[in-house]
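Data block below; observations after.
Subset of chains shown; positions unchanged.
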Amino acid sequence: MTARIGVVTFPGSLDDRDARRAVARAGATPVQLWHDDASLHGVDAVVLPGGFSYGDYLRCGAIARFAPVMGEIIGAVGSGLPVLGICNGFQILCEAHLLPGALTRNVARRFISRDIRIRIETVTSAWTCGYEAGQEITVVLKSGEGAYAADAATLAELEARGQILCRYAGSNPNGSAGDIAGVVSSTGTVAGLMPHPEHAIDALTGPSADGLPFFTSVLRALAPA
Amino acid sequence: MPSFVVNVMLKPEIHDPQGDAIASACHRLGFPQVASVRQGKRFVIEVSEPASEQRIAELAAELLANPVIEEFSVHPA
Amino acid sequence: MTEPGGTTRVAAPPGVPLRQDTVADATATPDREQPYAALGLTADEYARIGATLGRRPTDAELAIYSVMWSEHCSYKSSRKHLRQFAAKAPATDVLLAGIGQNAGVVDVGHGYAVTFKIESHNHPSYVEPFQGAATGVGGIVRDILAMGARPVAVMDSLRFGPADAPDTQRVLPGVVGGISFYGNCLGLPNIGGELAFDPCYLGNPLVNALCVGVLRPEDLKLAAATGPGNQVVLLGSRTGPDGIGGASVLASASFGGSGEGAKRPSVQVGDPFMEKLLVECCLELYHAGLVVGVQDLGAAGVACATTELSAGGGTGMRVALDRVPLRDASLGPAEILMSESQERMMAIVTPANVAPVLSICAKWDVPATVIGEVTDSGRLEMTWHGAPVVDIPPSSAANDGPVYDRPARRPDSQDALASDDAGRLPRPAGPAAASALRADLLLLVGSAEGGDKAWVTEQYDRYVRGDTVLAMPHDAGLLRIDAETGLGVALATDGNGRYCHLDPYAGTQLALAEAHRNVAASGARPLAVTNCLNFGSPEDPAVMWQFTEAVRGLADGCQQLGVPVTGGNVSFYNQTGPTAIRPTPVVGVLGVHDDVRRRVPSGFGLPDAAIVLLGHTRAEFGGSLWAWLRHGHLGGRPPAVDLAAERSLADVLVAAAAEQLVATAHDLSDGGLAMALAEACLTGGTGCAVTLPGDAATFLFSESAARVIVAVRPGSELAFRQLCATNGVPATDIGQTGGTALEIAGWFSVPLAELADLHGSALPALFG
């Protein structure tokens, strides 16, 4: 049986469709999860997609964090549920304190939509085990509040524990601390990043197909050893 | 209706590009005495029944401010 | 206090609605003075309303007529001329809905239809650039939604004053920020547009937004309230005091100007989050088959939606205005009717379907309220707390507005302008020619007009929805519609105020031709046209002449190219004091791509591909970017229009894409071959070596129309040459792709790094 991967739709989610397409392209079954539903419908992993949940009013991800489905996700993370937050999903994970740090306004104070290179730093996580350490990939960054911020102690700890998922290669597009583009929990299961691997699964409609291994990695991680 | 003000500011150690940009704009506009600008948020909250400042502070801590990067204060309006 | 008409009004305690001017009052006080002039109606128009009703209008009725008969809603100065679009439209069987609907709809095959339209939001974007532009996007998206379609992409065509003018520093970042905020938050990819600068737009920027949507032909919705007994449901945001300056004139005139609640903002604040919910909610309602008719609430809000729906259905409607959910309880009926609050739609629903409709709306957190019902009375009747305040034949407001035949006169100054031939401008010659030509190229490439638009376009999400095949900086935006077959649509918008200034007829055709060419360059077959006509005051005969010439040019041009105009928008009164903007019709062309996997990008990618220049190059500098930037000159004639040549060129491009003969195609427009080569090199990251086949300045900077450069796939040269010959399209080999410089053999060479630096820093240097 193929893995079932849930993709949550919050009011204002935008890249949920693309995330489902990426899940299907990776060979798994995408399952639509609704923000208001306090059930995960037995999915094996969850993707929190990009977009502007609740309009990104107040702070990006601040209101979505309290959605009923988030309560379920927070509970299941404790028992090892792999969760990937992309862009707005990453912001939600930080707001929910499932990942350390916060995402703040881009230094240039503008929304930035650009094809960029990132370097995969950790290949032991559930979402990046299909990459090679140090591999550089081309993906899309599109966000207004994508600058990763955390206090010095947290940054040092992330570094020491190998929790930096990926970094911007080349110039830092948004002022993120330590060029950090994504981080992962100490368990290696909950990951978040600002760039969009789901937009990079087909060179026809994205800058590359380099993002697909995010979605195949989790299948490998889920497969019984 | 009674109301409260909640002020939310970025913690001093968090970079505020918006504030910096405003400070430089001040200089260009002929206000050289501006040394720094920090931009935060101000919420004016009307409550339909009497609510304690304590309760509003709970709301601020839970929703209106992100403790990782922000600090807040509550005042009756 | 006693009003002029004799009705007594008392200041109402809070919560109790003010007594309003009712139909009975209007009958009883026929002579009460009404502020029709302040509402923009002429004495004749006011008299006409009286004649239609057989009495004076109530305040609420006056509100309806004043907005419905405004230039914006009634097209009273343009309607007579716009008829040419239908009259001259080429025979076509793909048009499912045309002019007069919210947006045109074309059948693109494989069971899909596409609807698209461009609209202006110029004035609001000057007053409050961010919100003005944001709500401009919101408005055009609802037009597309109202056709029963899912909006799938937006484009924006922008014009500002000089790039270095202080006010442009305020307006441009605000406008771009507003479009970015609204479009991105709504999840619609931005797939292209325009950015131009000219002193004429300093006090009057142009912000035109385009939206395209996709639907199944059988899901097409029309704005018609049919079926007496059906319910009228208002969806979306609550109604507030937005954009009702006119209504407050009414309120203060009839209520003695009570200070309370008199503050009526003319600026509307957009809520893209609510719009996103409204879009998803409406699409779910459509798919569930729960909606009989639907209309967006645009400029004239409830007044427009109710009159157009009931006129469109040939029915009547009864509406309880006090049921409209309000954000500000002090609003009266006239204000509710005129409010331009954003993010609202009106749906007609059978009584049995009201409950399911409300539950879908609840799922999406979209407020929904039944405010009335369809009747067979042929009257639009509205009440306010039970008292009749409106009773009119709906089509008298929606369709039978005044139509003017405004005087138009070609100004004498056109002669002097035409004789100021750009051919006399000094062109680089002599021993220093090589360095002068190089300098001129760099001037164009590094200017705000010719520079990289990334500062703007990087603020727009082009990837969302995962179907964007081409977007900025390619010639056309290209969207995949059907993943299985590869069916897609391409879109481009173009306009050129300089050409239109010299000759509005030819200039409009050149805009059409350029958009047509851009679409064909991607490999798509041009199919249909939308347009936004930005002009000064129609009361100025010189402006009216420009307008009539432009409309005639577009109608004739579309006829010759075989593409119908499916809809559009007219924006008059774009002027600062007595000075009108240059006539600026913006033309959007939509094409169908049979297989987006065979798309043709505009950048050089493959090395060692032959570069072929298609079309004839003549010494045509009138209105050119080179004449403007190098000499500050605008005079003479714009480039010659040859629509037959454009058509053949498009045939070649579409066939070449289908047969995969070319790797690159880029149209020649502003800045001629010089700009086109520079852009193709920079977009694809590959250099080129070109030999000019004649006079260097002419080949580099002339803007002769009907020209494109292509890079032919190695091995396909013969087949491509054959294709051009068959179609009678002149094809000149001018060089090869490859290397890391733009080299013009015998003249100069520019390293791509230098070119990229100049091109890329033009806008950041100005806007940070």
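First chain written, first letter: the chains are A, B and C, and each begins at residue 1.
As a convention for this text, a residue touches a chain if its C-beta (ideal position, glycine included) is under 8 Å from a C-beta of that chain, and two chains touch if they have at least 3 such contacts.
These numbers come from a predicted model, not from an experiment.
Novice: Assuming the shown chains are one of each kind, how would you write the subunit formula for the complete complex in this file?
Specialist: Only one copy per chain type is drawn, but the file holds A x1, B x2, C x1.
Following the convention adopted for this analysis, only the chains that are shown with their structure count from here on.
Novice: If you tally the C-beta contacts for A-C and for A-B, which one comes out higher?
Specialist: Taking the two pairs in turn, the one with more contacts turns out to be A-C.
Novice: Roughly how far is subunit A from subunit C, centre to centre by C-alpha average, rounded to an integer in Å?
Specialist: Spacing between the chain centres: roughly 36 Å.
Novice: Mind pulling the residue numbers of subunit A that touch at least two other chains?
Specialist: Touching at least two other chains: none.
Novice: Please list all residues of subunit C that touch 2 or more other chains.
Specialist: none
Novice: Flag every residue of subunit B that touches subunit A in the complex, lowest number first.
Specialist: So the residues of subunit B in touch with subunit A come to 10, 13-15, 17-18, 21, 63-64, 66, 68-69.
Novice: Please output the residues of subunit C touching subunit A within their complex, sorted ascending.
Specialist: 177, 180-181, 184-185, 187, 271-274, 276-277, 364-365, 457-469, 480, 596-597
Novice: Mind pulling up the subunit A residues that touch subunit C in the complex?
Specialist: 11-12, 14-15, 17-18, 21, 50-52, 54-57, 110-114, 140, 142, 144, 196, 198-199, 204-206
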